[in-house]
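Only one protein chain is missing; all other protein chains are in place.
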Amino acid sequence: MKERVLSIRDLSISFKTNHGVVNAIRGIRFDLFKGETVAIVGESGSGKSVTVKAIMGILSSNGFINSGKIDFTYHRDDEVVKKDLVQLSKKEMRQHICGKRIAMVFQDPMTSLNPTMTIGEQVMEGMIHHYGTSRKEAFKKAVELLELVGITDAQKRMKSYPHQLSGGMRQRIVIAIALSCDPEILICDEPTTALDVTIQAKILQLIKDIQKKKNISVIYITHDLGVVAKVADYVAVMYAGKIIEKGSVDEIFYDPRHPYTWGLLSSMPDVNTVDEELYTIPGTPPNLLRQVPGDAFAPRNHYAMKIDYIEEPPMFNVGGKHRVSTWLAHEKAPKVSMPASLKQRIEKMKKEAE
Amino acid sequence: MNKSIMKYIGKRLLMSVITLFVIVLILFILMKLMPGTPFNDEKLTEAQRVLLYKKYGLDKSVFEQFFLYVKNLLKGDFGVSYSILKNAPISMLLGSRIGITIRIGLQSVVFGSIVGVLLGIVAAMKHNTIWDNISTFISVLGVSIPSFVFALILLIAFGREIPIFPITYDSSQPILSSILPTIALSTLTIAQVARFTRSEMIEVLDSDYMLLAEAKGLNKRTLIFKHALRNTLISIITILAPLIVGLMTGSAVIEKICGIPGIGSLLVEAITANDYNVVITLAFIYSAMYIGIMLVVDVLYSIIDPRIRLSKEDGNE
Partner (left out) sequence: MSKERVFQEKDFELIGIQEDANKAEKDITPSFWKDAYIRFKSNKVAMIGLIMVIIIILFAIFAPMLSSRAYDSVQTAHQNLPPRVPILENIGILNGHINGVDVYASKGLGDISYLFGTDTLGRDLWVRVWEGTRISLFVACAAVIIDILFGMTYGLISGYFGGKVDNIMQRIQEIVNSIPSLVVLTLLLLVMEPSLNTIIIALMITGWVGMSRVTRAEVLKLKEQEFILASKTLGASHFFILMKEIIPNIFGQIIIMSMFSIPNAIFYEAFLAFVGLGIPAPAASLGALINDGFESFAIYPHMVVIPVVVLAILMLSFNMLADGLRDAFDPKQKKM
């Protein structure tokens, strides 16, 4: 039996803005198991980052959680503790969870380090704060961490300032900071989008290695399906504040059911298929200021049905861990299958995988 | 790294010297152009005039005169006053006055910066609340109401109606009688520092690295004082230049109103009395002080802020 570390149920989050209330997250549900990786995929504005900020309890001040639970299970010494993070106060979150149990790696390493503090200071800060580690010990551990994340000359780098390092190096530092308190969960918010392609692969490998070594669970946020394929065990596809399809990597990649997932997969650049035009999903994500009846994806959906404009689809169980929220999965819906070009693509992927 | 800082300081020093030289040149030319020197007095005989010209080196070539002028400046010999204290050396006139002006200026900078930073922090922390509005209102008021108006109000209130402080400067009570002028002079500093601190702090609080620090689970106090405030305060150095310009202008009027025997009131007096030798001397002193302060500030900034050090480093590589 796998150990469930995090289970999110019916989470919904809104933001008060000058233009009205934005319903950024509209009832999502997913689980994270020990040592495994969940990737949350979606366009910008789909609510991926908001979801993880809610887990960390660092939503901006105009955001609030309407309903739902975020159950987090962790080990304190030999005791198993289960807490609903939604119910914890900001102070409790800071004292017991943030940085200590759940750590986060941010998108842009160029701006996520404090420019006026040395690397060492920033890596050591968390341990000293949470565990009261002595400076000497913290220094030693920080050097080890820097070595672990692949920084050469770690001793010397402790005294450097962020601007003296390259983007890739800085992201390694950010990862070292995240790991400094031995967290149960590591959240990576698009950790490679701001980096060079060559460095991307290295950082992904690094996170994977560390995950294996320390047996931590990872939530991966990305819009890049290529990254998902490399790192994830489970995938949740988000659109307009909802998870519209989720399942294991194989289920999502080899047997996608939602037209939006089809779109995402088709728009993935692929070196092998030169002759076809790169697919783009028409239109733009909906404005969450307004509540539109029916499926939020309908206006961009080539396979939209009448019902899509009337009623929001529920989650349909399509076998295994695979869930999809589209009326196409309904028994009365016409049998529509994915575009032929995508089918070919998937066949090819399957072959390569074997 | 140190080499690049040295290079930067050297460059900055050179620029300051050039600027000061240009200013001296302008002052010298102005002095030459000035109509109605005491030597043009019609009552003087030709012999007396020649004597005076000789005494002040006015019979030499312009180039030599300039050289002499610079040499005298360096020696601290600024010539004589024409009308305020007839024929008295200006250096004597300046004497204690510079000290008083600098003391009151420093008092205002310190007082104004502390109050301004506090107001700014409150406004940024309580962003978009009544506290923010109050703090913003105070700073808009400070920018809007000239310091001499504040001085008048303070004098009327605490000098005349409730006589706690002397109305005019009393040299036997240097601290007590400098309180009102200091407060009046610091209003602009308070306003500018508060505004700047607020916006800078809001930007810092909104930055990615603050989010990361928050995600580390640090408590609020550490977040504010260790992460946000330091970065905010470093940038405040960048507004010191306009602050000092404002203080210089303000001090001239405040000293006049409060009867403070500083160089500001001397400047006003000299302008009104058309004692332009004194005016030019004071112009030189003000410029030299300003350039000196800016030099120190820039050098300090380059040492304090690691980001600046980088850009210099990059420039060299």
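Letters A and B mark the chains in the order given here, with residues in each chain numbered from 1 onward.
Basically, a contact is a pair of C-beta atoms (placed from the backbone, for glycine too) under 8 Å apart; a residue touches a chain by one contact, two chains touch by 3 or more.
These numbers were taken from a predicted model, which means no experiment stands behind them.
Engineer: Relative to the complete complex, which of the depicted chains are touched by the chain excluded from display?
Structural biologist: Every shown chain touched by the left-out chain: A, B.
Engineer: Of A:Ile199, A:Ala229, A:Ile307 or A:Met349, which residue touches the hidden chain?
Structural biologist: Going through A:Ile199, A:Ala229, A:Ile307 or A:Met349 one by one, A:Ile307 is the residue touching the chain not shown.
Engineer: Given that one chain is not shown, which residue among A:Ile128, A:Val318 or A:Val336 touches it?
Structural biologist: Of the candidates A:Ile128, A:Val318 or A:Val336, A:Val336 is in touch with the missing chain.
Engineer: So which of B:Leu93, B:Leu218 or B:Ala252 would be touching the chain we can't see?
Structural biologist: The missing chain is touched by B:Ala252.
Engineer: Would you indicate which residue among A:Val5, A:Ile210 or A:Ala298 is in contact with the undisplayed chain?
Structural biologist: A:Ala298
Engineer: Based on the whole complex, identify which of B:Ile156, B:Leu176 or B:Val296 touches the chain you can't see.
Structural biologist: The missing chain is touched by B:Ile156.
Engineer: If the hidden chain were put back, which residues of subunit B would touch it?
Structural biologist: Spelled out for subunit B, the touching residues are 15-16, 18-19, 22-23, 26-27, 30, 33-34, 140-141, 143-146, 148-149, 152-153, 156, 160, 192, 195-196, 198-200, 203, 239, 242, 244-245, 248-249, 252-253, 256-257, 267-268, 271-272, 276, 279-280, 282-283, 286-287, 290-291, 294.
Engineer: Considering the whole complex, not just the chains shown, which residues of subunit A touch the missing one?
Structural biologist: The missing chain touches subunit A at positions 18-19, 282-284, 286-287, 289-290, 298-307, 309-311, 314, 327, 330, 332-334, 336.
FYI, only the chains that are shown with their structure count from here on.
Engineer: Need the CA-centroid distance for the pair subunit A / subunit B, whole Å please.
Structural biologist: 53
Engineer: What residues of subunit B sit close enough to touch subunit A in their complex?
Structural biologist: Against subunit A, subunit B makes touches at 207-209, 211-219, 222, 227, 230-231, 234, 305-307, 309-310.
Engineer: In their shared complex, at which residues does subunit A touch subunit B?
Structural biologist: Within the complex, subunit A contacts subunit B at residues 56, 58, 91, 93-95, 97-100, 103-104, 106-108, 111-117, 125-126, 129-130, 161, 163-164, 174, 177.
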